[in-house]
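Our next item is subunit A:
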Amino acid sequence: MLSIKDLHVNVGDKEILKGISLEIHAGEVHAIMGPNGSGKSTLSQVLAGRDGYEVVSGSITYKDQDILALSPEERAREGVFLALQYPVEIPGVNNVYLLKAGLNAIRKHRGLSELDAFEFLTLIKEKMKLMQMDESFLNRGVNEGFSGGEKKRNEILQMAILEPSLALLDETDSGLDIDALKIVANGVNSLRSPERAILMVTHYQRLLDYITPDYVHVLAGGKIIKSGDKSLALELEKRGYDWLTHPQSQKGTTTGAIGA
Partner candidate 1 sequence: MSTTPHDLEELVTQKYRHGFVTDIESDTLAPGLDENVIRHISRIKKEPDFLLQWRLNAYRHWLTMPTPNWAHLKIAPIDYQAISYYSAPKARTDAPKSLDEVDPKLLETYDKLGIPLHERARLAGVAVDAVFDSVSVATTFKDRLAKAGVVFCSFSDAVQHHPELIERYLGSVVPHGDNYFAALNSAVFTDGSFVYIPKGVRCPMELSTYFRINAANTGQFERTLIIADEGSTVSYLEGCTAPMRDENQLHAAVVELVALKDANIKYSTVQNWYPGDENGLGGIYNFVTKRGDCRGANSKISWTQVETGSAITWKYPSCILTGDNSVGEFYSVALTNHYQQADTGTKMIHIGRNTKSTIVSKGISAGHGQNCYRGLVKILPGAEGARNYTQCDSLLMGDRCGAHTFPYIEVKNSTASVEHEASTSKISDDQLFYCRSRGISQEDAVSMIVNGFCKAVFKELPMEFAVEAQNLLSVSLEGAVG
Partner candidate 2 sequence: MSAAPHSLSESASVMRMRAAFEQHNGANIPLRQAAFATFSRAGFPTPRDEQWKYTNLRRLESREFTVSHPDAPYTSVIFKPANVYPLVFIDGYYRPELSTPPTSSAVKITSLLSLQQSDPQQFATFSDIQTDQSSSMTALNTALMTDGIMIEAADNATLDQPIFLTFLWSDTELNLMAHPRIVIRTGKHAHLTVIQHYLDTGSTSHFNNSVTTVQLAAGSKLEHCLIQNENNHSFHVSQIHAELAQDSTLTNHHFNFGAALARTDINALLKGPEAKAILNGLQFATGHQHHDTHLQVEHCVPHTQSHEDYRGIADQRGRIVFNGKVKVHEKAAKTDAQQSSRNLLLSSTAEIDAKPELEIYNDDVKCAHGATIGQLDANALFYLRSRGLDEQQARALLTHAFANHIITQVPVPEMRQQLTETSHVRFGAQLEYMA
């Protein structure tokens, strides 16, 4: 479904991704883990088509087409969904309105009929139950005055409604307490299907206790330095990232001690 080949990405003059290759097939759940500043978020933003990231070389193929040529809305209509780490507030724009406009644009693109207000409301109410969201949400502005947890739940709700083929979850667990995390994970798990691929970007292993990945990749210094199954995540939890990023960390510590 998604094929990333030797991707190099700059932000300004700085090279952030230094040759990433990744194959994701339908039905798979991949987790990308890595320390802060490793380029995790850059990867998800580039996949969704965010401005300000310069693809220097390499390719991203999604459903056999070059995704880099598409605008963010075209990617969304093709079934790419990004749940943001920091969802933005849009004052005065109603949640339902944004979602309905988005869903109908996507349906239209897929040759489906647009949903009317009633059909849409029925759909959203059903999905809100899944995410345990209060009905008052329907009348609020997009993420306006939402708590961190509400914003994340809202992202997954949008995903449930837009039914993407490729879901990118950028640090979806950050800022969530354990109860909210369970709700969010539950929402994501309910969307797992043989037709859908999910790529999770996360710093901590915690999320993976609730959403079990098929593959785990470690991203550090703009490169995938190790790939494995879910046991890799557990090892990272135990040993941190240092054993991978500084294989000779023992020596590093000694140097530090001399310096001090």
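We take it that a residue touches a chain if its C-beta (ideal position, glycine included) is under 8 Å from a C-beta of that chain, and two chains touch if they have at least 3 such contacts; residues count from 1.
A quick word on the picks: all candidates are chains of the complex that A comes from, given by their letters.
Note that the structure is predicted; figures quoted are calculated from it, not measured.
Here subunit A touches, in this complex, candidate 1 (chosen among 1 or 2). Residue ranges on subunit A touching candidate 1, taken from their complex, read 48-52, 71-73, 75-77, 81-82, 84, 87-88, 90-94, 97-99, 101-103, 105-106, 109, 141-142, 158, 162.
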